[in-house]
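Here the structure is laid out as C-alpha cells; the discussion comes afterwards.
Excluded from the complex is one protein chain; the other protein chains are retained at their positions.
Chain lettering (A, B and C) follows the sequence in which the chains are written, and residue indices restart at 1 in each chain.
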Amino acid sequence: MGIEKPEDRSQKSVTPPNPPLGKGGHGGGNLSVNIASLKLKNPVMTASGTFGYGEEYSEFFDLNRLGAVVVKGLSITPRQGNPTPRIVETPAGMLNAIGLQNIGVRAFIKEKLPFLRQFRTPVIVNFFGDRIDEYIQAAEELSNADGVHAIEMNISCPNKQAGWIVFGTDPKIMEQVVTAVRKTTNLPLIVKLSPNVTDIGLMAKVAENSGADAVSLINTITGMVVDVKRRRPVLANNTGGLSGPAVRPIAVRMVWEVYKAVKIPIIGMGGIMNASDALEFLIAGARAVAVGTANFVNPTATIEIIEGMERFLKEEGLSDINEIIGSLKIGS
Amino acid sequence: MGIEKPEDRSQKSVTPPNPPLGKGGHGGGNLSVNIASLKLKNPVMTASGTFGYGEEYSEFFDLNRLGAVVVKGLSITPRQGNPTPRIVETPAGMLNAIGLQNIGVRAFIKEKLPFLRQFRTPVIVNFFGDRIDEYIQAAEELSNADGVHAIEMNISCPNKQAGWIVFGTDPKIMEQVVTAVRKTTNLPLIVKLSPNVTDIGLMAKVAENSGADAVSLINTITGMVVDVKRRRPVLANNTGGLSGPAVRPIAVRMVWEVYKAVKIPIIGMGGIMNASDALEFLIAGARAVAVGTANFVNPTATIEIIEGMERFLKEEGLSDINEIIGSLKIGS
Amino acid sequence: MPKNFKANITENILLNEHFRLLNLSPLSDIIVPEPGQFYMLRTGDTYDPLLKRPFSIFRHEDNTLKFLYRIRGKGTLSLSNLKSGDIIDVIGPLGNSYSAPEGDFIAIAGGIGIASLLPLLRRFKKRAYLFYGARNKDELIMLNEARSLSKEIFITTDDGSEGEKGLITDSLSDFLNPSRITHYALPIYACGPTPMLKELSKVVAEYPSSLLPLNKGRMGGVKCYVSLEEHMACGVGACLGCVVKTVSGYKRVCKEGPVFDIEEIVWE
Partner (left out) sequence: MPKNFKANITENILLNEHFRLLNLSPLSDIIVPEPGQFYMLRTGDTYDPLLKRPFSIFRHEDNTLKFLYRIRGKGTLSLSNLKSGDIIDVIGPLGNSYSAPEGDFIAIAGGIGIASLLPLLRRFKKRAYLFYGARNKDELIMLNEARSLSKEIFITTDDGSEGEKGLITDSLSDFLNPSRITHYALPIYACGPTPMLKELSKVVAEYPSSLLPLNKGRMGGVKCYVSLEEHMACGVGACLGCVVKTVSGYKRVCKEGPVFDIEEIVWE
C-alpha cells in the first residue's frame, strides 16, 4: 500500500501568474507539474549556486527546455564570499564553502534578469540574509522585479550565520523569518530546508504553517576535510557543505519524511546525477527536482534527465509524471 | 593557533582495571592511548556490527594487534533482525538495515567471550535496548562478565525504536538512559552518538554530564534508496544506515564539534578506509578511531591503518601519537 | 595462507555481449577451492563501486582461478573494464560447498548458475543429468563443456531458441515422473535465480514420499541442495547482511551457505 495521500496536497492555485510555459514532453507523456501557482513544463530545475545566473550554461543548451532556472543565492547587499580553497572533492561528493558570494539583489535585477527574461522558463530566485530585515528587503525587491516567478529562501546555508543564529535549524527562528517574508510577497514562496537537523519533517511543517507554498531540500550537509600534513582543514572556511551522489540516500530519505509531514509540494535535490536518481525523489514524494553538482560533471545533465523521464513514462506505459509522485509503496 | 585544549581532557584515571596490554608500535613512536581507564596499545578499534564477535576476521590477522575489538550490538534478549534485503550499495557507501540481529547478552558471554578472552586486546561490548530497563539489565550482566573491558551504549541506532522514542536524538531521554546505565556499571562507559541530530556537540555534552567516560561517533546516517521500477525502497526495512567513505567529511566535522564541546575522550569513526583518513579524525580531536565498512572491503584494513600510523609518526618525526590528537589548526 | 590476497589478472575474456571469463593468477599461496565455494572480488580501485562482489569459483587449474561472470550492474561493469596486468584484491575461498553425490545426480542450472555447478560436473564427470535453462540461446554460456561433462543434458530457454521452450522446472517435473522411479531418488544440486529455486522447492515437495524407494522421512523424499544468492557486504560472516530465512532462523548465505538443503529454506 502506498503512503496515504493527504487530501489537499495538490496545487493551491491553478491560475499561473505568468503565461503558460509551453507543453510538457515530446515523448507523449505529460511532464508538467505545478509548484503552488507555478506551472512547470517539466519537473527539472537547477539547484541554486550550481548554475550561476544562467548565462554560463546557456552556452551548452537551450534554457527554454528547463522546468525552471534557480539562480545563485542573493542578498540585499553584495557579498565577496570566502577565501580559497573553497572546494574540495570527497568520495562521490564535494564540499563547498563559497561563502555566498553574490552581486546583490539590485545588480541581479539590473544586470542578470534581462538575460533570463528572454526565456520561456520560470526564474526562481534564491535569497538569504543575515537578519530578518535583510530577508524582508530582498524578498520585497525581488517581488517587484519583472521576470521573477518564485522566490526560494535559503535559511539553511551552513556557511553564514547571524551571530549564533542558524535560521534553518531552530523551529522558532525559522517560523519568525518565514512568517515575515510571507507577508511581504505574493510570489510563490519556497523555503529551502537544511538537512543538518534532527527532524526535517518538523521543520517542513513549521515552514508550511508559516505560509510557505513549497519546501525544497536538501541543502548541503556540513562537513570537513583535514589536510593531514598541514594539520589544517583543507577549506579556508574550515567546514563546507557536502553535495553530490554521496548524500543522495540521505536526501531521498528526508524527502520521504517531509512528504509524510506536509501537504505543500516538495522540490527534492541532493546528488541527482541522472533520470533514475531524479525518479527516486519523485517516487519518494517530490513534485519537482533540482540538479546541482551534476551540472559540474555534465553540463547537459538536466536535459538528459528530462529526456530520461520521458523515456521512463513511455517504458512504464504512463501518461503523466504526476502519477508517480509520492507513489512509493512501503511495507510488504 | 590550535583549538584550546580544555584542561582535564586527559584520561580520568591511569590505573587500568586490566593488566597493561602490551607496548605500542614497533616503528619506535608510541601509539598507545587511553580511553578513560582503558589503555589501548594503539588507537585503532573495530566498529560495532562490522566485525561480528571477532571470530570471522581472526582468520585474517592476529586480533592481538588491534587497539580494541568492539563487537556487534547486543540486547538482553536475542533478536532475529530485519528481513532481506538488508544492505544496498550507494555511491562510495552502503546502507544497512540489519535490524540489530544478535544472539543476546547471555549467549554472547557463554559462547563468544571465551574466544575473545584468548587475546591481549580489550573487548568493548556494544549494547542497546528498547527500554531503559533493558539497557540497565544488559549493562549489569556485561559488567559482571569476565573479559569485558568497556561497554558502548548504542543509543543511536536508527533501525529500532521504542515506540516513537529515539534515545539518541532527544537530549532528555538520552540523559535518563545514560544516567541509569552509569549507576549500574564501573566499566568505562562509552556512549555512541547518533549523527541524525541538529547539534551533536550538545548531545555529547549531555552524555558527558550524565556520566559517560567517552563518546563514540558517528553511528550511521539514516538513508533510503528507491527501486524505481518497483516503486519500493530497496531495503525491506525501507530505510537503513549510511556508512563508508561517503559520510567521512560529515563524521570528521562532527568529531571536531564534539571535541570543542566536551572534555571526555572521543572515539571517531565514519568512512575510515586508510591511515590518512584515521589521522583526519585524530587531528580533529578523536583519541581513538573505529574502522567499520572498510573491513568489508579489505579484511586487513585495521592492521594497515596501524602500520600507516607508525609510518606517519616516523615521517613527521613525532614520538607519540598523542601529540597529534586535537592538533587541528584553524583560522589563518 | 590468509584468505585475502592480491591476484594478477591474466585474462578478462569477452565471451559474448553479456558474459566474461576472468582468469586470476594469485600473487601468494592460496587455499584450494571446492565446488560451490565463492570469492569476493574487488572490481576497481576507487570507492565507487565500494564493496567487493561475490563470484563462484568456475575453475581452478594450474594455479589460476577462473570466474565466469555476467555483466549486470555497476560492479560487474567495472570488473569488465579491468585488463590483463591489473592487480585486484580477492577474498576466498568462502562459504561451504556442494556435498559429494554418491552416484548419479541431477544438476539444475539457471543462467549464470552454471558457473557454480560446472566444478561439480567436472569432478563427477558424466554422472549428472543436467537441466540447463536460460532466457535464450545466447545466454546458454559454456554449453559445450556442460554437455560433454553430463550424462544427459536437458535444455530449456524462455523463447525456445534452443532446447525446449519453457521452464526448467517443468522439464524436471517430467523427468521425475513416477514411472521413471529410479530418477527421483537422485540427489539434486541447483543454482540459479531465486524464483527458479522457489519453483524447484515446490516440485521437490510435491513428490509423494510413498513412491520413493527409501523414504527417510524427508519432505517429498528428494534430497535437494540449492546455492543461494543474497546481497553481500563482507562475504565472511561478519556483517549479517546476507541472511536467508530458514526453519531454524536467519542463516548467513556467505557462511552457513551458499549451499543449503532446500528443506531448510523458508521461501517468502
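In this text, a residue touches a chain if its C-beta (ideal position, glycine included) is under 8 Å from a C-beta of that chain, and two chains touch if they have at least 3 such contacts.
No experiment lies behind these values; they were computed from the predicted model shown.
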item	value
Neighbouring shown chains of the undisplayed chain, as defined at the top	A, B, C
Among B:Val33, B:Ala47, B:Leu63 or B:Ala92, the residue in touch with the chain that has been omitted	B:Ala92
Options A:Ile35, A:Met94 or A:Leu113, residue touching the unrepresented chain	A:Met94
Footprint left on chain A by the chain that the document does not show	49-52, 55-57, 59-61, 72, 80-81, 83-89, 91-94, 96, 98, 101, 244-246, 273, 293, 295-300
Where the missing chain touches chain B, by residue	91-92, 245
Chain not shown, touching residues in chain C	44-49, 74, 77-78, 81, 83
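Here, only the chains that are shown with their structure count from here on.
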item	value
Furthest chain, CA centroid comparison against chain C	A
Whole-Å separation of chain centres (CA-atom averages), chain A against chain B	35
Junction residues of chain B - those touching two or more other chains	83, 91-93, 244-246
Sequence positions of chain C contacting 2 or more other chains	47-48
